[in-house]
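Here's the structure we're looking at; comments come further down.
All protein chains of the complex are present and in place, except for one that has been dropped.
Presenting chain A:
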Amino acid sequence: MSARPTEGNPLRAFASQVWGSIFRHGLPTTDKVAARTALTNFFLHIHPVRVKKSAIRVSYTLCLGGLSFFLFILLTISGLFLMFYYIPSVDQAYQNIKDLQFVATFGLVIRNLHRWAAHGMVITVWLHMARVFYQGAYKPPREFNWAIGTFLLLITLLLSFSGYLLPWDQLAVWAITVGTNMAKYAPIAGPYTRYLLLGGRNVGQGALIRFYVLHVVALPLIGFILMVIHFWRVRKDGFTGGL
């Protein structure tokens, strides 16, 4: 790529130097260039350079793991925007959501996007689990990745559940009341667990700030770390490919 005739035009030479310093290789003209491009690009090196042809048929993975990850990224970005407006206080939270809906530019669409992507992610993660099971992709050597996947499923549910409380409307508070009442039934730890989760006996300010911190910091962080390990293992254990 460096052999491009740029002499005589200092501007093009400069542009070419800048471009070349960022992207080490040009568009893939041969397999070898394509392989180098994938190896030297941070965002692409998550992939192996080559994969079995049968493994990337859309009909094989149905894109479900990838879509789950995509939704996670989308949720992170849209959630970041929501955070600019949202204050986790029982006095302000509801009004903040109203403002998002009616005042903030694109606030409504961003909120909707965040909500529907969250529901979508619960569905894609479930379906991804089902496809992994039906293809027996949990069998050795991938036993451990299946276990990590189980925790990812739980994290996904908890992320969605903790976010449910934040709008502080009737739907939110009572869904969380019903949900956390389930925790109460565990023999000894139950009531304590519920108290710990809610920071009190009822769903109030204590619960709101706890759910908020779980939702925007703790759970996404744990989820992200688990995903990184998950992807690493997909590569190291090899991808299953056709049956």
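Details
We take it that contacts are C-beta pairs under 8 Å (C-beta built on N, C-alpha and C of every residue); 3 or more make two chains touch, one makes a residue touch a chain; residues count from 1.
Everything that follows uses one rule, which is that contacts and distances are computed from a predicted model.
For the chain of the complex excluded from view, the name given in UniProt is "Cytochrome b/b6 C-terminal region profile domain-containing protein" [choices: "Phosphonate ABC transporter, permease protein PhnE", "Cytochrome b/b6 C-terminal region profile domain-containing protein", "Electron transfer flavoprotein subunit beta" or "Spermidine/putrescine transport system ATP-binding protein"]. Only one residue from A:13, A:35 or A:209 touches the chain missing from this view: A:35. Listed here are the chain A residues that touch the chain not shown: 28-35, 37-38, 41, 44, 47-54, 56, 58, 63, 66-67, 70-71, 74, 90, 94, 97-98, 101, 108-109, 111-117, 119-120, 122, 130, 133-140, 142-143, 146-147, 150, 154, 157, 160-161, 164, 167-175, 177-179, 182-187, 190, 202-204, 238, 240-243.
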